[in-house]
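Shown here: the complex without one of its protein chains, the others still in place.
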Amino acid sequence: MSGVWGENIKLSIFGESHGRGIGIIISGLPAGLELDLDFLKKELSRRKPGSSMLSTARNEEDEFIILSGYFNGKTNGSPLSFLIENKDQKSGDYEELKETPRPGHADYPAWVKYSGFNDYRGGGHFSGRLTAPLVLAGAIAQQILAQRQIVIGSHILGIGEIREEKFDPVRINQATIKGLKASKFPVLDEAKGLLMQEKILQVKEEKDSLGGILETAVLGLPVGVGSPFFDSVESKLAHLLFAIPAVKGVEFGSGFELTKMRGSQANDQFSMQNGQVTTTTNHSGGIQGGLTNGMPLIFRTAFKPTPSIGLAQRTVHLVKKEEVEIKIKGRHDPCIVPRAVPVVEGVAALALLDLIIEKEGTGWIG
Amino acid sequence: MSGVWGENIKLSIFGESHGRGIGIIISGLPAGLELDLDFLKKELSRRKPGSSMLSTARNEEDEFIILSGYFNGKTNGSPLSFLIENKDQKSGDYEELKETPRPGHADYPAWVKYSGFNDYRGGGHFSGRLTAPLVLAGAIAQQILAQRQIVIGSHILGIGEIREEKFDPVRINQATIKGLKASKFPVLDEAKGLLMQEKILQVKEEKDSLGGILETAVLGLPVGVGSPFFDSVESKLAHLLFAIPAVKGVEFGSGFELTKMRGSQANDQFSMQNGQVTTTTNHSGGIQGGLTNGMPLIFRTAFKPTPSIGLAQRTVHLVKKEEVEIKIKGRHDPCIVPRAVPVVEGVAALALLDLIIEKEGTGWIG
Amino acid sequence: MSGVWGENIKLSIFGESHGRGIGIIISGLPAGLELDLDFLKKELSRRKPGSSMLSTARNEEDEFIILSGYFNGKTNGSPLSFLIENKDQKSGDYEELKETPRPGHADYPAWVKYSGFNDYRGGGHFSGRLTAPLVLAGAIAQQILAQRQIVIGSHILGIGEIREEKFDPVRINQATIKGLKASKFPVLDEAKGLLMQEKILQVKEEKDSLGGILETAVLGLPVGVGSPFFDSVESKLAHLLFAIPAVKGVEFGSGFELTKMRGSQANDQFSMQNGQVTTTTNHSGGIQGGLTNGMPLIFRTAFKPTPSIGLAQRTVHLVKKEEVEIKIKGRHDPCIVPRAVPVVEGVAALALLDLIIEKEGTGWIG
Partner (left out) sequence: MSGVWGENIKLSIFGESHGRGIGIIISGLPAGLELDLDFLKKELSRRKPGSSMLSTARNEEDEFIILSGYFNGKTNGSPLSFLIENKDQKSGDYEELKETPRPGHADYPAWVKYSGFNDYRGGGHFSGRLTAPLVLAGAIAQQILAQRQIVIGSHILGIGEIREEKFDPVRINQATIKGLKASKFPVLDEAKGLLMQEKILQVKEEKDSLGGILETAVLGLPVGVGSPFFDSVESKLAHLLFAIPAVKGVEFGSGFELTKMRGSQANDQFSMQNGQVTTTTNHSGGIQGGLTNGMPLIFRTAFKPTPSIGLAQRTVHLVKKEEVEIKIKGRHDPCIVPRAVPVVEGVAALALLDLIIEKEGTGWIG
């Protein structure tokens, strides 16, 4: 049911792709926080169709209105609300898909769950467009974490079958993060990045789509964020990461690779560096027993290919109970991975901020 | 902080490995449910050290006491509480590890988070032993789901570098699940299973440990369980799966493999089979847009190797701020993956039951 | 912190009296519910300043926009969002009160809590205006409960020192409720009602204000709604009733009068009426052990006098730390009790619906 998330910072998400608008209510922010609106807009622009070549031709302006919680340029302590009005929607594109669910989309289970009353236009509430409000909330969380020198950055580890190197999970530093955040197509290896972009364009020509992997690092976290079991850092992060449409896998540290290691390899042994406890490896991705251990927090998020493709596909007519073929018209992203960067970083910031506030309250936020 | 989970079925977990006992409170169960105590014991015995060879020599009896919520052989509608008293603990084994955190364990971040006041004996509240109460709660959830022919089964997809075949995500059936649930070491390919067990014994001799992967299928789910965003089936399941100690990765359907596919391959196209909507492939693992689509729900859970190993390891003395070497004594599992099967199945049942009750209430549970 | 309430139906309230607008997000409603927009408007109009004589001269139009969750005249299963844009606000009236808190208002503690960053104009987020979105959510809950013949009605038991008779807690019936809901100034005794209205006009002339008591009855509830302890019907209702600005007391059944009775008087003894279990008295107000018992649910809500009065009052200048005198200008209600009727009935409906859904899910809502 629930469009509500969070223990200390609470989010309420709403809206449909082709309705009046989409938005989010954020409860739990302290008063007096000067929102960095430029950063909010920048993060939102990272989610927007970046170039006509790499992504959808839709003109999603994503200009947001602050409905409440903001007074004289600062949060006022009451729920902070954002509305992004919908414009430039062509609902006609979808009308004919009403009873012929698009493969890979929520159309069919939503039609069953909501007895056909769901807003099927552009996926309705299931649309990837709903990640825009998440980016706004996430940008605020990032802004707050930055007050404590906690930064979050990602690179595109893979698109289709192309892979670049992973982060060095021990030595990854703030400069690298900074560089990635400034990039339109964040990769560690620019040559690999160009290959990826070429591949996206090629697949677009073929009316097909690609998935990919984002690898994300969080630096500067204190030791001891998170709790055992239900509030483990992994649980909290994975919950929000899997809330992002198209995400089908999440792993921390060496993740699935850990299953092939022995304990003597996988265990991150400790050492003292300048009076600080560190580990010489970071297979655990900075999390032990569900708690941060002061090493870089590392995770990877797997995105399936965009389900909307121009090629003919087999589906069924839900009312006539017949097999039919459809071709999805309209403008769609051949690969949403680059646009997902600020979404992943944003929800990671929200999950971590929620856990930090649990212990420390909101008094430190200024 | 929180040892509390759930919206409709609420769990409160408590206890430490070497304290008085461990347990769980389950709120939200309807009255009049006749608990299948044999099934509860059976699931608990699957989590227990199976054989002296493959796992820890500790005699964890795990006999549970029902403290409340149970009257004349049935639930009575009030919170159902289980207590497993701790016996056969050798706390002395741990005393010397107090200030020298074991690599790969929660020891170090817990020491920081709790300012040294945590119960460090055997990992305290972080101990894998706490999964026993989860198994009890999960077994009840499985019993309830079975009333609707919803069954959950797993096989050991991999141990160390050994892998067997994955489930056929379209044709996996109840008979296979039944067979797996009856097995002490559930695999699809018995030969591969023997190799895995040999490997575990070999690594045990070497005082080292192994990780592995469980693949789990849920059959019989109705279409439309789950909700978009924060209550997606993936979010809900991943939250609990990552609450299990040693889990570092979770993927649904084709998971990380999806990142290498094109949309035209990854999209599960629809067909009509005997008047039922089905998909011809099941890369999505039975979940689209966060909702079940009626196909088998498939997911994989990655376990890191048991961090407790007999080999020497580098750590630090937290007070003296010196690097030291430790050897962990005591009795430990060379591989916890086989014992994790009822834990994974149990938490999956809890997550899915919680979502089903959201829509349908508890009136159907008998 | 939290602007979020509810377990099964979740509300997120937002907005400030003089900001862009106010609103509410409602999660958890099933799809396919045809909203009775006329009823929503009617309830909202009951909350509006009813006549220029009895209440504030402000022109609060309270026209609502549905931002999401509504498609082709029905709920679509995703969060239902209402926005009421603010118009006709005269913020200038409040500017001079910024640092001189109005007695009886939230001004002073809000100034401290939010470090002066709160929106002080018209009480900001604390404004009684925020009850308009509650009325909308409550009207939907009432519409749903009416599908099961559960009706909620109130009368103005007292204004200032004037009191009329209480409900007959055993014989109160649907016809009485219907009559009260159709009345602009709902009382059981019209003569007393006129006296009350005269008194309000008189006190208005004197630039002063009055409080009062609402008595509310809920008919048609099944037996067994609610749960012991934290989800008792009293806990759930009182939580929301005390969320209404100006409410300072809540009692159920004979309430505070029960403290003077003996058990032999206070106990509602049982009898059989046409094969139904009933009680011959109803001192418990239809709630025993936190659960509904099938008798009319009766409660009373005490409202303090409107704190905004035209008379001179003593306050302090928060920055200068001096005592000063203020006169509140602007247009204010001499008595908000009549306008509170749809708010009280609405939140009661929300609390009860949330409890009913807990047991029965949302499948019955059509």
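By written order: A, B and C. Residues from 1 in each chain.
What we mean here is this: a residue touches a chain if its C-beta (ideal position, glycine included) is under 8 Å from a C-beta of that chain, and two chains touch if they have at least 3 such contacts.
The structure displayed is predicted, hence computed values, not measured ones.
Novice: Tell me which residue among C:Ile26, C:Leu44, C:Ile66 or C:Ala106 touches the hidden chain in the full complex.
Specialist: Among C:Ile26, C:Leu44, C:Ile66 or C:Ala106, only C:Ala106 touches the chain that is not shown.
Novice: So which of C:Glu43, C:Asp62, C:Glu164 or C:Glu234 would be touching the chain we can't see?
Specialist: Spelled out, the listed residue whose C-beta touches the missing chain is C:Glu234.
Novice: For subunit A, which residues touch the unseen chain?
Specialist: 7-8, 78, 228, 357-363
Novice: Under the stated touch rule, tell me which residues of subunit B contact the chain that is not displayed.
Specialist: The list for subunit B reads 1-4, 8, 10, 12-16, 19-23, 25, 27-28, 31-32, 65-72, 74-81, 83, 110, 113-119, 124-125.
Novice: What residues on subunit C make contact with the chain left out of this view?
Specialist: Within subunit C, the residues touching the omitted chain are 1-5, 7, 11, 13, 101, 103-110, 112-114, 123, 125-126, 130, 158, 160-161, 203, 208-213, 223-224, 227-232, 234-236, 238-243, 245, 247-256, 258-272, 275, 277, 279-280, 283-285, 288-294, 302-309, 311, 313-316, 318, 321-323, 358-359.
Criterion: only the chains that are shown with their structure count from here on.
Novice: Looking at where subunit A touches subunit C, is over half of the residue numbers used by both copies, so same, or under half, so different?
Specialist: On the two sides of the subunit C and subunit A interface, the residue numbers are mostly the same, over half being shared.
Novice: Taking CA centroids for every chain, report which one is farthest away from subunit C.
Specialist: In terms of C-alpha centroids, the chain at the greatest distance from subunit C is B.
Novice: With centres defined as the mean C-alpha position, give me the subunit A-subunit B separation in Å.
Specialist: About 26 Å separates the centre of subunit A from that of subunit B.
Novice: Hey, how far is the Cα centre of subunit B from the one of subunit C, in Å?
Specialist: Computed from C-alpha means, the inter-chain centre distance equals 46 Å.
Novice: Rounded to a whole Å, what is the gap between the Cα centroids of subunit A and subunit C?
Specialist: Here subunit A and subunit C have centroids separated by 39 Å.
Novice: Check each residue of subunit B and list the ones that touch at least two other chains.
Specialist: Subunit B, residues with two or more chain partners: 7, 228, 358-359.
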